[in-house]
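Since the structure comes first, as structure tokens, the remarks are kept for the end.
All protein chains but one are shown at their positions in the complex.
Letters are used for the chains, namely A, B, C, D and E, taken in the order the chains are written, and counting of residues starts over at 1 for each.
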Amino acid sequence: MAATWLPSLITATPEEGFELAVKLSRVAVKMTQPSDEVRARLRPVYSEDPAALIASSQVVATNFQTVAAANHYWQV
Amino acid sequence: MAATWLPSLITATPEEGFELAVKLSRVAVKMTQPSDEVRARLRPVYSEDPAALIASSQVVATNFQTVAAANHYWQV
Amino acid sequence: MAATWLPSLITATPEEGFELAVKLSRVAVKMTQPSDEVRARLRPVYSEDPAALIASSQVVATNFQTVAAANHYWQV
Amino acid sequence: MAATWLPSLITATPEEGFELAVKLSRVAVKMTQPSDEVRARLRPVYSEDPAALIASSQVVATNFQTVAAANHYWQV
Amino acid sequence: MAATWLPSLITATPEEGFELAVKLSRVAVKMTQPSDEVRARLRPVYSEDPAALIASSQVVATNFQTVAAANHYWQV
Partner (left out) sequence: MAATWLPSLITATPEEGFELAVKLSRVAVKMTQPSDEVRARLRPVYSEDPAALIASSQVVATNFQTVAAANHYWQV
């Protein structure tokens, strides 16, 4: 049985939290398009498309809201 | 009578919470387009369209905010 | 005098809350396009357009955040 | 001197709160396009465009989050 | 040295808060496109484009959430 890809929303630092937000964004894409081959084929298309890049940044921003709240904004 | 498809927002783990967020996103589509046949016909179109994949990821991110808050971010 | 279409944000269950979120999304459309005839004519167009279906799901997700918060996420 | 168009976010009922959310959405458009004549000319275009109608519903949903929170979700 | 353009998120009234939300939206555009000349050239284009007007209203709605929360929704 595969280990969970999301054991926790808690991260040690804001930067790791941001990386987790990127991961959440990508896993959601993978759940709609599970084929590694198709996603690899699409990547050069959208990674040179400004609209797609900005939309990706929007998804990361939304997920980062969740991760930051879970970590109480990393305040001591 | 059909059992509810959404008995609770509470999940055991973050990963199950993310899967619930994906489910919420799909049920909303189903409520606008109830035909299984039409949705099945549309799937190959949008699952190879980067803009659609990113937009889907945005919906999941929004629903994950809700599920994560309901679960107090799975903090013990 | 017509009864209110939105007497409360409180629902008995999460599923009913989700249905309320769908209703809020549709009422907002109706306020911009009040003609039943026009909306009926547009429905077959957007209900077969993946981008429109995903955008609709996004609106529902946003409204569900509001309804879920109002109901304290249906936690006892 | 013109009276304020937004004296308060507090409304008596959820339905009035939703109407305020619609108003906030429209005022923001007016601030970018102040000409009544231009907005009147554009209305027949976007009110028959499903994508525009759904996008409008998204703006209302976002503003309704704000109004609902301000009113503590109209809970007694 | 230029004074700050954003000394505080606190405003005296909801209406001033909404105007601040509009300002935040415009400053973000200015940070991506700093040329006054280019922005002035683009304005007649997007101010007659319904999709752009609705998208602008969405940005204002998002910023107004932030300003309203900062002001505790202007509740006494």
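The rule we apply is simple: a residue touches a chain if its C-beta (ideal position, glycine included) is under 8 Å from a C-beta of that chain, and two chains touch if they have at least 3 such contacts.
This structure is a prediction, so every number in the text was calculated from the model and none was measured.
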Residues in subunit E touching the chain absent from view: 4-10, 24-29, 31-33, 38, 42, 45-46, 49, 51-52, 55-56, 58-59, 62-63, 65-66, 69-70
Interface residues of subunit A (partner: the chain not displayed): 13-15, 18, 22, 46-48, 50-51, 53-58, 60-62, 64-65, 68-69, 73-75
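Everything below uses one rule, namely that only the chains that are shown with their structure count from here on.
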Intercentroid distance (Cα basis), subunit B paired with subunit A, Å: 16
Centre-to-centre distance between subunit D and subunit A (centres being mean Cα positions), rounded to whole Å: 31
Per-residue overlap in subunit C, given as positions that touch at least 2 other chains: 46, 51, 55-56, 58, 62, 65, 69
